[in-house]
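Sharing a structure below in structure tokens format, with a few things to ask.
All protein chains of the complex are present and in place, except for one that has been dropped.
Chain naming follows the written order as A, B and C, and within any one chain the residues start at number 1.
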Amino acid sequence: MVLIGSTDLKEGKKRMSQLRFEAISEIKDIHIFGRMGRQRQPLPLLFNGSGIEVVVTGSELWIDLETDSDMHEPWVYYEINGAFMGRQMLLPGEHRLCLFRNMSPDAPKRVRFIRELQAMGDDDRSRILVKGLELDGEFKEAPKYTRRIEFIGDSITSGEGSYGATEDVDWIPMYMSASVNYSTMTAKELNADYHLISQGGWGVYCGWDNDPRHNLPKVYERVCGLSNGPTIEKLGTQEPYDFDSWQPDVIVVNLGTNDITAFSQPPFLNPEDGQLYQQRRNPDGSLNREDELKVEKAIISFLYMLRKHNPRAHIAWCYGMLGCDLNMTITEAMAAYREESGDKNLSFFQLPNTTMETFGSHMHPGKKSHENATTALCNYLRQLMNW
Amino acid sequence: MVLIGSTDLKEGKKRMSQLRFEAISEIKDIHIFGRMGRQRQPLPLLFNGSGIEVVVTGSELWIDLETDSDMHEPWVYYEINGAFMGRQMLLPGEHRLCLFRNMSPDAPKRVRFIRELQAMGDDDRSRILVKGLELDGEFKEAPKYTRRIEFIGDSITSGEGSYGATEDVDWIPMYMSASVNYSTMTAKELNADYHLISQGGWGVYCGWDNDPRHNLPKVYERVCGLSNGPTIEKLGTQEPYDFDSWQPDVIVVNLGTNDITAFSQPPFLNPEDGQLYQQRRNPDGSLNREDELKVEKAIISFLYMLRKHNPRAHIAWCYGMLGCDLNMTITEAMAAYREESGDKNLSFFQLPNTTMETFGSHMHPGKKSHENATTALCNYLRQLMNW
Amino acid sequence: MVLIGSTDLKEGKKRMSQLRFEAISEIKDIHIFGRMGRQRQPLPLLFNGSGIEVVVTGSELWIDLETDSDMHEPWVYYEINGAFMGRQMLLPGEHRLCLFRNMSPDAPKRVRFIRELQAMGDDDRSRILVKGLELDGEFKEAPKYTRRIEFIGDSITSGEGSYGATEDVDWIPMYMSASVNYSTMTAKELNADYHLISQGGWGVYCGWDNDPRHNLPKVYERVCGLSNGPTIEKLGTQEPYDFDSWQPDVIVVNLGTNDITAFSQPPFLNPEDGQLYQQRRNPDGSLNREDELKVEKAIISFLYMLRKHNPRAHIAWCYGMLGCDLNMTITEAMAAYREESGDKNLSFFQLPNTTMETFGSHMHPGKKSHENATTALCNYLRQLMNW
Partner (left out) sequence: MVLIGSTDLKEGKKRMSQLRFEAISEIKDIHIFGRMGRQRQPLPLLFNGSGIEVVVTGSELWIDLETDSDMHEPWVYYEINGAFMGRQMLLPGEHRLCLFRNMSPDAPKRVRFIRELQAMGDDDRSRILVKGLELDGEFKEAPKYTRRIEFIGDSITSGEGSYGATEDVDWIPMYMSASVNYSTMTAKELNADYHLISQGGWGVYCGWDNDPRHNLPKVYERVCGLSNGPTIEKLGTQEPYDFDSWQPDVIVVNLGTNDITAFSQPPFLNPEDGQLYQQRRNPDGSLNREDELKVEKAIISFLYMLRKHNPRAHIAWCYGMLGCDLNMTITEAMAAYREESGDKNLSFFQLPNTTMETFGSHMHPGKKSHENATTALCNYLRQLMNW
């Protein structure tokens, strides 16, 4: 703990704050959102939705960060007592962000500070490290969440297009978020802890462009398998994830949107093996059965993987926010898995589709669509889990 | 055609209407909603959603009816230019109902007169027969519908609970409707003709109470297989239906809600064979696989039956307005049918669930729930059918 | 009391109802909505919103009516336990309407039967007389309303255009209602008894067409001053109203819409005095001050009249559902009355305007607009009256 003076309150003013620094790893009353690896000091926020939550007294609170990035600068948002306050870009460097100031010192304030940007595999430097907090009050007991949900998804779960004007099409961090995102909203509404593992453009079998390397199962078992590169891997992203450290009650898998898109795209030349990859359609427009079965096989394998690491979790495949053309394929694979494994602790739930009225930017779900999905999903999970 | 005087306009008044009677079978410019058998004069309205539509000039319009019933009196509603006007009970007897009067004679008015009550199998006398119309204007061209949807369902599609206060639990015709019903709303929104074949409490395999006789496939191939008894059958209800007379573009099958309920009910003693019937659950609450497969087998058979009679129709199984616990079962059966038959012209679509805010009476979907289902289904069908 | 057999339940059926007739004036447990004169048997329903409410046990309930009309046939609606059930036209004659049947005999049902059509001054014969009820159960205690609201208005309060398609323009009873009407909705929401006194096209000073005879103050002091003619007056419509019989807590005056319209209409030749009447505008479009003051004088006089007969009522002038161009005029008059009389128990409240999205037929408020007004007015009255 280091005593420092608040930089923005000058001598002679009504109140002289004595801020003290608390290293993030030393704070006991803290809730951390998102998957963690071994490194806790400074604490990497690896995924969108990763972040911290504290309840503090005192008149002000600061967060000390170190961030880096190349093309894909991270964004963050923060909220006080559950209400959205700020959202901003963080360019490379050291940051001291004031999360609140001049508040009634005695009242406890619940503060969340959350990463907006998904794990960026193609930007080795893109990262947020939380070093600690500065405050002039005390930590109170952090919220305890008895419910846990893991969300696994694609651009929808990465909140792509959740910010931005309808006509905006740039693929940039600014338009992605955890703040306007059905997963965050659902967890808040259900008072649940949650993890997000998602990547725009990826599928359960392949990416939207037929790239067979872009599938979530491939990275699921590592801490943050999505983030690779010499720099980022020093944070332990490619180490095996310790599933025992956090067992979800429900796993929401929102995958399939890119797998179905691949059926309408040109072949992909995989630089790793020099092969062409393409999901094909029959002349009548229906899915080529052989290729459809590749998706199903990937689903079945992924279900086995999820079950292996999460023996008690209910697995709910929740799909449909950008069309539901893969319903028959997903459910056929789920049925095959269920029959083969005898595992009945899974279900299929269709999320409400995005319409012209509910699009955000670049044809992705906007705020209203995320709200609709949240309403439906909360209703479903409350009944399913007896929550 | 018989000239008669309007009974409610007395001599010496500004305008003396000369109403003429037109037998229903003689009217060429008419659209008839709902399945028809051979009898056209008087025209039986056999299902909820069955009815007539005309566009007429003139200052007034009457409809001449003959109705009967024992316990389950039919209800009807009518609308002018697409707007709801009236809804009432029809007790046994002859009726002359005025559908409008004192309107601007030259303006064409589009009028729908529709049965609210589902086909009532347990009330041999329950019926509405349309004898004809009385008017002082001319028939204009009736609407032509280029889109056709067949809805097959249970109490949801029979509009049970779509009227009535939340706490009402009586099972009576008053609370059922075609007017507050996702099927009617969807057809209107899509400007489509539609047929309704539905029965409260029935399933695709068995009824909510495990009664194996209460399944829609059993009655699908007859004109109105739901209506039996010596009196009603004189209308031809048990004759084979002429599927060539009306081929739908889409068949919406909204079944499963009673099939899943049966898994939580006591056994049913079938008086026809003296056997006990019960869909069982495993000790862990999951569905007994043997019994689940009975439902699946029924689904598969029904899909074959639907395809046989409707070779070009897209079959959309649309389920979920009262929970979606049978999703895995329905889709497994659909996958099996698809694999076995090679028929790919079918899909599964989940309808939005009914919540505490959207219930009508006796825990059935209320108006808001039917509206939500309509929005989702229209969005789906527009994309699916390129409508 | 006369024992009669239910006409629609035949011998040999499970249950043989013994219906008994109760004259309306003999029923003690009844609530009557709307102004009443001396005649109680049969009971005339003089205004839209006039009607009866009872709570009964038994399996069925009928209402016996006598109705008449020339051009303007009355419509009625009925509800069970607060939920809308039916709405229909009543042509001249005797009627026995079944309000419910085959319901659980022991459960009490709350039933409202209400007139939809406003008092029709230009149809001497237009009337509904309630003779009595037939039932096989018992009357339970009728609802007691401790709050009372009187609504005084024009076509908006007569529910003109609350039914009908947007493009419909006929001026006929079918399109008017008390069922889709902010006044009924407000009273229901606040659990209040209410009276409606309204007439389409009328104002506080003159009618929309400058007819100086069409003002509500002129008829306010008689039982139903709106209804004149040799036949209808036999019901006592032109007798002085006994204000002591029903003192409202709040008087909602929703007048002004026709008064402002008159400023844009051609002169009216009053056949009674041969004079031309016209409310004028200045060349710049503003209201001619002299004519504006005529409206203000009428408002002031009306306020004195209301206060005279309702010494304790709060008078809330609630205006704006079809534009608020008369705000400055109404409030100037109210200020003058307040200053002159010292009476401070009055207020001005602007109701939400009707927009393209919320119009009903012939450019009048539709259901959504009445709902918006209800929400605003209930919020206002709850705060104002501490309800």
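Following the convention adopted for this analysis, a contact is a pair of C-beta atoms (placed from the backbone, for glycine too) under 8 Å apart; a residue touches a chain by one contact, two chains touch by 3 or more.
What you see is a predicted model; the values in this text were computed from it and never measured.
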Any idea which chains on screen the missing one touches? A, C
Out of A:Gln18, A:Gln41 or A:Asn102, which residue would touch the omitted chain in the full complex? A:Asn102
Sole touch to the unshown chain from A:Gly86, A:Gly229 or A:Pro267: residue A:Gly86
Of C:Gln41, C:Ser264, C:Ser341 or C:Thr355, the residue touching the omitted chain is C:Thr355
In the complete complex, the non-displayed chain touches which residues of chain C? 284, 286, 320, 323-324, 327-328, 331-332, 334-335, 338, 344, 346-350, 352-353, 355, 376, 379-380, 383
Touching the hidden chain in the full complex, which residues of chain A are there? Just list them. 7-8, 10, 13-14, 69-73, 75, 80-89, 91-92, 98, 100-104, 107, 163-165, 167-170, 172, 174, 361
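In the analysis below, only the chains that are shown with their structure count from here on.
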Graph class of chain-chain contacts, one of line, ring, star, complete, other: line
Distance between chain B and chain C based on Cα centroids, please, to the nearest Å. 36
Express in whole angstrom the distance between the two chain centres, defined as the mean CA positions of chain A and chain C. 57
Per the C-alpha centroid definition, the whole-Å distance linking chain A and chain B comes out as 45
Multi-partner residues of chain C (each touching 2 or more other chains): none
